[in-house]
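The other protein chains are all here in position, but one chain of the complex has been omitted.
For clarity, chains are labelled A and B in written order, and residue numbers in each chain start from 1.
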Amino acid sequence: MSPTDLLQILLFLALILALAPFLGAYMAKVFEGRVAFLAPAERAIYAACGTDASEEQSWGRYLGAVLLFNLTGFALLFTLLLTQHWLPWNPAGMTALDWDLAFNTAVSFVTNTNWQAYGGESTLSYFSQMAGLTVQNFVSAATGIAVAVAITRGIARRQARTLGNFTVDLTRGVLYILLPLSILVALALVWQGVPQNLAAYVDASTVEGAQQILAQGPAASQIAIKQLGTNGGGFFSVNSAHPYENPTPISNLIQMVAILAIPAGLALTYGHMVGDKRQGWAIFAAMGVLFLAGLAVTYWAEMQGNPLLASLPVDQAAGNMEGKETRFGVVNSVLWAVSTTAASNGSVNAMHDSFTPLGGLVLLLNIQLGEIIYGGVGAGLYGMLLFVVLAVFIAGLMVGRTPEYLGKKIEAREVKLAVLGMLSMPVGILGFGALAAVLPVALASVQDAGPHGLSEILYAYSSATGNNGSAFAGYGADTPYQNVMLGLAMILGRYAFIAAMLAIAGSLAAKKIAPPSAGSFPTHGPLFVGLLVGTILIVGGLTFFPVLALGPVAEHLAMLAGTRF
Amino acid sequence: MSNLIRPALVLTFVMTLLTGLAYPLAMTGLAQAVFPAQAAGSLIDREGTVIGSSLIAQGFSEPGYFHPRPSLAGEGYDAALSGASNLGVTSGALIEAVGARVAAAGIEGAVPVDLVTASGSGLDPHVSPAAARAQIPRVAQARGLPEQTVRALVQSRTEQRILGFIGEPRVNVLLLNLALDQTKP
């Protein structure tokens, strides 16, 4: 590893490490109601909603509020996309989306997946981007944070019946966290060159005399929240690889920090809210271990370049550059790819489809493990908590007590719910993926022959079920079949998980807290971190190892043997 | 249930106003006031016509110009239809395409990899310094300039890593070619 590559990675890690504790503490304050600089706006919103901010909801009502709010958001976005040709701010004259693409896109943004079956600058009007996608970028992220906070309360509370008020949590998340940070990030991005205008596409005559239409739009404002909210749906088709969306190494660094800062901070918010910061750091550390391991493998794989090009007179010292941008090089592409797949952020600054097989394998596995390595805003934390419940249950017995986490007994009900939540990943990825691997209507979407084709199928369904949103973009996802099935996978992945975790939180909230003693299962410290990492790798890995063997692993070995497909 | 419906509807409406209209419009106003050039897309104006954006690659095929990286955006360098090959490393099509580009490049010795692989966006405005250097003989010959002059130009147009370690060293092909035109049209 060259010193400059190492320094870039260290700088990024240092920024996250510096920001996470600060953000973590701040977010805890926000959700404990101790931040109030926008209190008048808050009060106005609650009044309009007819909500009593002090009235809390049981887990069932909280879930109901989440679902109804997201359903409303879906209906609005779906309608906008179908009628964008009648709506304002459409200088490029975009037509209405087909129903299946509109369905897929609406589901994708409401579920914080931000899968791009659409093609940004070539399908959406400015109005759709702003009033449709940007709004969902905010509120789907705020939904995730709200759910994570409600679940945290469930774990922290003692013999309680309620988890908080969704309207309040969502409003606070937007007003105090996402909106202020978005304004800062958007301005910084404009400074680096990201457009922010409502002008028509620019018609340029190039130096050699050709015509070049330069797509424009209110990009910076959308990109800021797309990263902060771990959404990832690009303003432009190629997302953050686009020079307008991510023009410089500085804009790249800002966006990467924006992607991981809130998820990493939330792990520590958790520690604050359960009243034991060490618990937050343990989760943070487990995430960090997995992150660094994935980063090391991917970096190594990408720096190897493509051995199949070895016979050509090509200098591959720069690594595998197909699908990567010059200004980012391998190191920033890899750092980005590992961060985004870890964090449920669908944005890309290089094409994952063209990564080496092992590099692609890490990205795929990051998603398949449930995006719990920092993870989507909120979603990563509660996804990780599911693994915590599981790890505590399996290994907790080994200290000679029935399993308990932070003094709460993990019993049949919690295990049942955890298992139900856990099932969504294999069903969505392996079940739906198996269909897509044999149905002729789905097979037409596959671009590459050989094992890489299977990787494309897997990546699509992993990304959808995991609500990541990035793609092996060679996979032709904009077909009615794929739009519908991937949309369903997103719904399954998002709400099966949320419902299960909220139910677990509701059940934990009602329990007593056994005070910790020398005999209680220690859930902080290196031993637990190791246990958690092991559980994630073994339980997650065991589920997907066979099919990964047929996809990326087979491709890697074929590549080494010089086979091309 | 009924008292969950009103908050859902009202919140959706309020958030659309706040984050979907107020926020982007305010940012547009602010951006155009503070960073007008960037907000408008970093366009390059030559004698009243926009000839492109300093951030967006455009096609160059004449031997007297430096060539950008291969593009798969639309028909090539289509700034309203960004795109990539998305081919896997074991793809026969990829190997063939690279082979063809190597042959077409007409460069002696090993070709820098960025010059024969498509970028992620298809609009990558940069090439690596090595890729620029590899093109110097061709450009110098076509323009009838001493290689020395062209090399100096490339040197001066090479952007280094920020603070010595952030990002990759690179050359903006459009800006280099414009400078070239200024040196000797």
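In this section, contacts are C-beta pairs under 8 Å (C-beta built on N, C-alpha and C of every residue); 3 or more make two chains touch, one makes a residue touch a chain.
The criterion applied here is as follows: contacts and distances are computed from a predicted model.
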Per UniProt, the name of the complex member that is left out, chosen from "Sulfate transport system permease protein CysT", "Aspartate carbamoyltransferase", "Carbon-monoxide dehydrogenase large subunit" or "Potassium-transporting ATPase ATP-binding subunit": "Potassium-transporting ATPase ATP-binding subunit"
Touching partners, among the displayed chains, of the absent chain: A
Of A:187, A:437, A:473 or A:503, which sits in contact with the chain we cannot see? A:437
Of A:427, A:484 or A:510, the one touching the omitted chain in the full complex: A:427
For the chain left off this view, which of A:97, A:285, A:365 or A:410 is in contact with it? A:410
Provide the residue numbers of subunit A that touch the chain removed from this figure. 158, 390, 393-403, 407, 410-412, 414-416, 418-420, 422-423, 426-427, 430-431, 433-435, 437-438, 451, 453-454, 457, 512-515, 517-522, 525, 527, 530-531, 534, 538-539, 542-547, 549-550, 553-554, 557-558, 560-561, 563
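FYI, only the chains that are shown with their structure count from here on.
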Subunit A-facing residues of subunit B, complex: 1, 3-12, 14-16, 18-21, 23-25, 27-28, 30-32, 34-35, 38-43, 49-53, 55-62, 65, 69, 73, 77-92, 94-95, 98-99, 102, 109-114, 116-128, 130, 161-162, 164-168, 170, 174, 177-178, 181
